[in-house]
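Below are the structure tokens for one structure; questions will follow.
For this view, one protein chain was removed and the others were kept in their places.
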Amino acid sequence: MSEPIKLTRKDFASDQAVRWCPGCGDYAILAQMQKTLPDLGVPKENIVFISGIGCSSRFPYYMNTYGIHSIHGRAPTLASGLKLANPELSVWIITGDGDSLSIGGNHLIHILRRNIDVNIVLFNNRIYGLTKGQYSPTSLQGHKTKSSPMGSVEQPLNPLSVAVGTEATFIARTIDTNVKHMGEVFRRAAAHKGTSFVEVYQNCVIFNDGAWGYATDNQTKDDHILELEDGQPLIFGKERDKGIRLNGLIPEVVSLADVSPNELLVHDEDGPASLAFFLSRMRQPAFPEPIGVFRDIKKITYEEGAISQISEAVASRGKGDLHKLFHASDTWEVTPEHTNGHN
Amino acid sequence: MSEPIKLTRKDFASDQAVRWCPGCGDYAILAQMQKTLPDLGVPKENIVFISGIGCSSRFPYYMNTYGIHSIHGRAPTLASGLKLANPELSVWIITGDGDSLSIGGNHLIHILRRNIDVNIVLFNNRIYGLTKGQYSPTSLQGHKTKSSPMGSVEQPLNPLSVAVGTEATFIARTIDTNVKHMGEVFRRAAAHKGTSFVEVYQNCVIFNDGAWGYATDNQTKDDHILELEDGQPLIFGKERDKGIRLNGLIPEVVSLADVSPNELLVHDEDGPASLAFFLSRMRQPAFPEPIGVFRDIKKITYEEGAISQISEAVASRGKGDLHKLFHASDTWEVTPEHTNGHN
Amino acid sequence: MPESKHHVEYQDIESVIIRFAGDSGDGMQLTGLQFSNTSAVFGNDISTLPDFPAEIRAPAGTLAGVSGFQVNFSSEEILTPGDAPQVLVAMNPAALKANLIDLEPGGKIIVNTDAFNNANLKKADYDSNPLEDGSLDGYDVYELPITTLNRNALADLEDLSTRDKDRCKNFFSLGLTFWIYDRPLETTLSYIDKKFAKNPLLVDANKRALIAGYDVGHNTEAFQTRFHIQPAHLKTGVYRRITGNEAIALGMITAAQKAGKPLFYGSYPITPASEILHNLANQKQFDVRTFQAEDEIAAMGSTIGAAFGGAMAATGTSGPGVALKSEAINLALVLELPMVIVNVQRGGPSTGLPTKTEQSDLLQAMFGRNGESPVPVIAPATPGDCFYMAIEAFRMAVRAMTPVFVLSDGYLGNSAEPWLIPDPDDIPPIVVKHPSAPSNGAEPFEPYKRNSETFARPWAIPGTPGLEHRLGGLGKQPDTGNVSYVPFDHEQMVKDRAEKIAKLADYVPPQTLIGPEEGDLLVVSWGSTLGAVRSAVKRVQGQAYAVSHAHIRYLNPFPKNLDSIVRRFDRILVPEMNLGQLIFLLRGRYGLETPFIPYPKVQGRPFTIREVTEKILSLVE
Partner (left out) sequence: MPESKHHVEYQDIESVIIRFAGDSGDGMQLTGLQFSNTSAVFGNDISTLPDFPAEIRAPAGTLAGVSGFQVNFSSEEILTPGDAPQVLVAMNPAALKANLIDLEPGGKIIVNTDAFNNANLKKADYDSNPLEDGSLDGYDVYELPITTLNRNALADLEDLSTRDKDRCKNFFSLGLTFWIYDRPLETTLSYIDKKFAKNPLLVDANKRALIAGYDVGHNTEAFQTRFHIQPAHLKTGVYRRITGNEAIALGMITAAQKAGKPLFYGSYPITPASEILHNLANQKQFDVRTFQAEDEIAAMGSTIGAAFGGAMAATGTSGPGVALKSEAINLALVLELPMVIVNVQRGGPSTGLPTKTEQSDLLQAMFGRNGESPVPVIAPATPGDCFYMAIEAFRMAVRAMTPVFVLSDGYLGNSAEPWLIPDPDDIPPIVVKHPSAPSNGAEPFEPYKRNSETFARPWAIPGTPGLEHRLGGLGKQPDTGNVSYVPFDHEQMVKDRAEKIAKLADYVPPQTLIGPEEGDLLVVSWGSTLGAVRSAVKRVQGQAYAVSHAHIRYLNPFPKNLDSIVRRFDRILVPEMNLGQLIFLLRGRYGLETPFIPYPKVQGRPFTIREVTEKILSLVE
């Protein structure tokens, strides 16, 4: 293969018409992905998008890369097999809150713990979009939908808490309207070796419009969102005048008028899982919700482990030889005289 | 029903011969369950044991209560339907590390988040027993088994971290050999309204003997195990001379010779999820592993929510009336003169 | 109403099928519904079929965004809404393009010419304007600048934005069709009053649009003929419109009420079955307990748990969901607990055509599980029949202690027909007997002791003292149900379960036959094809051909007399929305050499009467 020419956003757009509702947050994510990929320097033919089922999962059709629009909740399983077959590929999983956390919950937690080197982007709109608006595992308690006309009675899952609880090595959050931030998060996810898990707050204009209003509304967002920076104290607010201090294992919002930045909790992407967990618990309205990279630690990936065992086996046993294999157990010979067996 | 006579352990033993391997940790758990149940004051006929598939999942056959030995990983789903059909029942789920965390992972996290009022007992032997010894999601990296002859390359799940990450309201851990502690944990689990999640360190003598040796060996266990007590500082050691201090979000083992108990982290079952998570991360050999109740918080159960909506609906719409229901949309009449419709 | 300004002829016709099509935002569902309500109140038999776009809200003007609603209204009994439309109202080029293929040759097309601009033509992938390039030759085309006419009619409503005015244009086209088919405006006028009660301006605007459309008929020379469809000779009684999905929900609630039990419905949303969940979730006053599970496996598992607990338990899904449930269905089958599994079939395999109809899950229902795993399978034939078959499924489930499959499909689920509302008191109770606490010294309880007549085992439920027992998926000893690996125990259980389902044939009503008792050609069908097939057979019979029709509602076990029916004919035509699954079943069961003539249609849409008629005629003529 000759050195690839620098690709552009357009190179990543397929010829299929995009079919989301006008105003859907998915558009911004698609655009940002198409803009970010050229920066990664990965040849287009080495990139694969795999999705499940849902509005969000239509994503691969719009990317001019390899792709599979698979079945509901199972994208991580296809991605796992693909990566093991060809670890060189850059694999992205696109999924929704229903796809990944409802029907697909088991595969999500297992790909995370195995640390297979793929990037997962979870479009969280707190609703089942494609099936026209039932509550999802991230819908808030009390949410009235077609399937919960009196309000959902279920406690929602917190996607990032789930990820920390299941040993994820890279965890991040971003917002559909904050495209610059999103691009940066995608870049970081791509750079991470191991499973990257990115939650995107995504607005479904039809069935759950405004679910993330506090995080996207220009008036309020700075007070409700805290941008994480590695090695930096947790500071937020329109005027960057508020911070987070640790009180035992409980976060406290403090005013920088009263408290010095030195007393604030300092973010550490490479810190203990407990820190990422702690951050994932900060929720509206009591706390600002962090965005950015919660956790980024280095661990061996599944493929590395698996492929290195193959090399080891070849090294210690020699490259596989069918003759040897067939004869690897006790054998005996039947000669024309019939009886001359030997072991 | 007349006032039940006080039951005994024997009342809870079925007539089926117990079929585990001699020396299997499952025996102790069965015995302890049969001993504990009489104390709960629940009539035998109101108790149901539901399991999946695995050595551990044979459990219901040995209990003289109602029971279902269901299919692999799905016990929580049956329990959910059963509890919704009859919230009065006391339902226990018996499961293994493969059953609950491999094939059954999705149902586990969903029953936990829904907070359905059942008690889950996970027999963790870090192996697939019934299928004769493949590694499980809790097997340690490097574990050599029939399916991982060169050692497992997978990062294990930490069952309690998973539970905290998926919003469990009651989380505990106990050990097959520590029968007294186990009985107390079962009692606490039964008393909790909402999903109780109990991990039991269980020894598989055949395929993973000694996996919990450090926690069961009389010589070493006190240094490797920390018994949690609500409101008490974290102290452990044969001489109860060591404690756990918080350093930011990282635990530190300190000697009580140097550090006063006041400086130690104090357990709070009703504390933030971050505390339970933090405790779940304490693992051998760096830290003692806590046993006892990690978390016990009060939240509305799924059944309470669901059943109260039914009462509300009856209150606001009146008890269901089929006549009304059938006529609830626009109707028209066809009379013998055919045309006399009305809306 | 003003008199026509031009000469107009009246023509009496028997029935018309009209399809309203436009962009999802154009309100075509509403338009169609109003047309059908008016026709129903007028006394016609009606039947309706919505056609949703696959995307939630595709870009306006594109093919993907086309939404349609078809109304069949008639002075005779209508058996299917799904026939080829004779009239197409197309609000934009995409609507024309997507629907023209279905229109009867020579059918009427009413188009909104204002929408046929270049931008819209391009969005609809038209290279040239079909109104100009002759591609509509052979149709009866009425070109009207509907947007303009409508704006003109509302011109003096100055407080209304042009956009809001344009949103009334569906009422304008509704009014026009009312004129053509001589329908009264009252029903829709009073609907507008109610619907927009809070906004008098909109009441005014929509009424004006409706009337303006009606008047266009009078005023425009284009329309020379009005059609009159007499009220139908329907059974007297009170009617409502009902879709198959609504009817399944009503049937389930009724069954539970008739059993004096809570209804449990565990389901994971999936098109086109989700409405059953939505409908049930909204009826909690009947002690309906809906459980939106995390996936189909959990939906099935929860249904088993609820059945064990003594509820009337059901689950509903579509084909891919059945695939996921299949392992747990087998558990239900060996636990021998009663429950109902609804499959609202859609185009397959895999994700397939989620919003389209198909009948290709019959063999899956029969055989889609490991081991010998017999289950009863029944299939409703019309939306209204869904109500009765849902109840029937519960009766069979309780009688035989077994899961029962109900095979509906996307067409039944979404299409509506007038439903003669039954008196709930006329529906017999479902008698459930749970064994009660044994007296002291009684024999130990045997959970698999079979009833000698039905082979059902007792349904003992938790909470009953003295009947504690354990069920499981392993091989079992007969009677006790204890785990057994004894060869003959296993064989007996396998055979007993098969026999139990076979015995349900005692319960299944005999197969009915329309037409001669024997002869050359038998048409056999099942499920939602009833309407098209029955109508086609009637047409052909009207032409004095001796063709018979057997529509099978009970697919496993078959009615006892079906065997002898199928053997009395020389040829058997089987129209199916699959590649021949019922044929396979009939052959496999009966070892029939009779030439079967498959008539497969696997296009995501129902058969039309014409198609079936022509097929039959091609065989008998």
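For clarity, chains are labelled A, B and C in written order, and residue numbers in each chain start from 1.
Going forward, a contact is a pair of C-beta atoms (placed from the backbone, for glycine too) under 8 Å apart; a residue touches a chain by one contact, two chains touch by 3 or more.
Quantities reported herein were computed from a predicted structural model and do not represent experimental measurements.
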Displayed partners of the chain not shown (whole complex): A, B, C
Contacting the left-out chain in the complete assembly, out of A:Glu239, A:Asp258 or A:Glu333: A:Glu333
Which residue of A:Gly23, A:Pro43, A:Gly142 or A:Pro261 touches the chain not shown here: A:Pro43
Selected from A:Gln32, A:Ser56 or A:Asn106 as touching the chain missing from the view: A:Asn106
Residue in contact with the excluded chain [from A:Ala85, A:Ala257 or A:Ala286]: A:Ala85
Interface residues of subunit B (partner: the chain not displayed): 17, 19-22, 53, 55, 71-73, 102-103, 105, 128-132, 134-135, 137, 146-150, 206
In subunit C, positions touching the absent partner: 54, 101, 318-320, 322-324, 326-327, 330-331, 333-334, 345, 347-356, 358, 360-361, 363-364, 366-373, 472-475, 485, 487-488, 490-491, 494-495, 498, 578-579, 583-585, 587-589, 591-596, 601-605
Hidden partner chain, residues of subunit A it touches: 1, 14, 16, 43-46, 48-50, 53, 60-61, 63-71, 74, 76-86, 88-89, 106-107, 110, 306, 309-310, 312-314, 317-320, 322-323, 325-327, 329-336, 338-343
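By our rule, only the chains that are shown with their structure count from here on.
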Separation of mean Cα positions, subunit C and subunit A [Å, integer]: 39
Centroid distance [mean C-alpha coordinates] between subunit C and subunit B, Å: 43
Intercentroid distance (Cα basis), subunit B paired with subunit A, Å: 28
Touching two or more other chains - residue numbers and ranges from subunit C: 284, 294-295
Per-residue multi-chain contacts in subunit B, two or more chains: 106, 110, 306, 309, 312-313
